[in-house]
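Omission of a single protein chain aside, the complex is shown with its protein chains in their original locations.
First chain written, first letter: the chains are A and B, and each begins at residue 1.
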Amino acid sequence: MKGVILAIAPNARLVDLSHEVVPFHTQQAAFVVAQAVPHFPEGTIHLIVVDPGVGGPRRALVARGRRALYVGPDNGVLGPLLAQDRPADGPAQVHSVGTPDFLPPGRSATFHGRDVFAPAAAHLGLGRPLADFGPKLDEDLSTPFAVPEETSDGWRGAVLHVDRFGNLITNLPNALADRMDAVEVAGQRLGLVARYGAVERGQPGAVAGSVERIEVFVREGSARDLLGGVVGMPVTGLKRP
Amino acid sequence: MKGVILAIAPNARLVDLSHEVVPFHTQQAAFVVAQAVPHFPEGTIHLIVVDPGVGGPRRALVARGRRALYVGPDNGVLGPLLAQDRPADGPAQVHSVGTPDFLPPGRSATFHGRDVFAPAAAHLGLGRPLADFGPKLDEDLSTPFAVPEETSDGWRGAVLHVDRFGNLITNLPNALADRMDAVEVAGQRLGLVARYGAVERGQPGAVAGSVERIEVFVREGSARDLLGGVVGMPVTGLKRP
Partner (left out) sequence: MKGVILAIAPNARLVDLSHEVVPFHTQQAAFVVAQAVPHFPEGTIHLIVVDPGVGGPRRALVARGRRALYVGPDNGVLGPLLAQDRPADGPAQVHSVGTPDFLPPGRSATFHGRDVFAPAAAHLGLGRPLADFGPKLDEDLSTPFAVPEETSDGWRGAVLHVDRFGNLITNLPNALADRMDAVEVAGQRLGLVARYGAVERGQPGAVAGSVERIEVFVREGSARDLLGGVVGMPVTGLKRP
């Protein structure tokens, strides 16, 4: 894919965001990109290939949000990104990618990342307008990340992402931290603390994280290993009494 | 190695192709590069360091094919690449790398990638002609990938590469797909289908792949895990009755 992009757009700057998304987990993929978007330059093109279940009827999409552009499959992965990066004047502009003559004509049945998504991203990078790729979609594809359900004692959330250090990033927003004193995960109650250093080495805790989400961590260790943390695992935020 | 290249050729664009080649497996390394060559810009320099068994009599080679340039050890890894990328007018030009004064004089016994291959690639990138590196070789080093042997019922092939998703890429060319209805691997008969989506989730199949080779896959799963797939494993293509 990088060769394809550089052959079309020799001055493109390429940055690998992650190769560690659980296969087929579009919500996690969306999260990994969503946390990066505000920190990359305006106009960055985020190219997302998730779901090797290609060869079915999935369309490729190109989209322009307020800050960034996106290329990805029509499998829901763009939804949270377009919700987060919504332009001031309405839904993000989204076009489906057809077979314009600037895209390579032969497409393998299995590697659309190389044959469709990468050349589309490269042509976007050269400044080609979205309308050249194919028809504009009328629907608003934006679908915010699921909001944790509120109950009498707290909020029912889940693990959105497990990072390379084994921290569990939840879908509980930092904004709830003031009303929460602990989280419950894997049958354990973990106090919400101000920083990693507030618990003993090897002990777990929860903290308002750097991507505006409550994170479960183990100080100088791995919450993935200690708590068996996986993407999708339930995490409950417990209200202050 | 990247530091060495950038110190010599500050404008070089560097792309990591793979760090997942089975150590010492030159055929797999050649395959990984071979599938990338047609998609990278013309004139790309492919730098291949495989075989930490350095310190013996291996020469370093620089070569120019029709589309690309190559730097690598004289251990057979360049053979399939020079066969695939053969210039119209004869075998690829190959020179062995001597001790020209533009290369660093001190060489460690163990890290020729840093001390020989990387600086050679950087100087090629600056436009230095092959003849400056050392004597031209008279032999034609090109050696195509082994062709599967044809039997009365099919073709005896093997796994050339296991990709990051656990797909098994074989040496059975897609061109045989019309005459084949299944493959046999790990004691199982797998139907040849048009796309991943043609089998149920978690089930294995075979497909004409994106690099012109039959691939064994598991839909939304890993053929490496399900079938114990490894590089070199036999795979038989079965003729249509």
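Quick note on the criterion: a contact is a pair of C-beta atoms (placed from the backbone, for glycine too) under 8 Å apart; a residue touches a chain by one contact, two chains touch by 3 or more.
The structure displayed is predicted, hence computed values, not measured ones.
J.: Of B:G3, B:G90 or B:P241, which residue touches the hidden chain?
T.: The missing chain is touched by B:G3.
J.: I need the residue numbers on chain A that touch the omitted chain, in ascending order.
T.: Looking at chain A, the ones touching the missing chain are residues 13, 15, 36, 39-41, 44, 164-165, 194-198, 207-211, 215, 219-220.
J.: For chain B, which positions touch the chain that isn't shown here?
T.: Given the touch definition above, chain B has residues 2-4, 6-7, 10, 14, 19, 23-24, 52-56, 108-111, 114-115 touching the missing chain.
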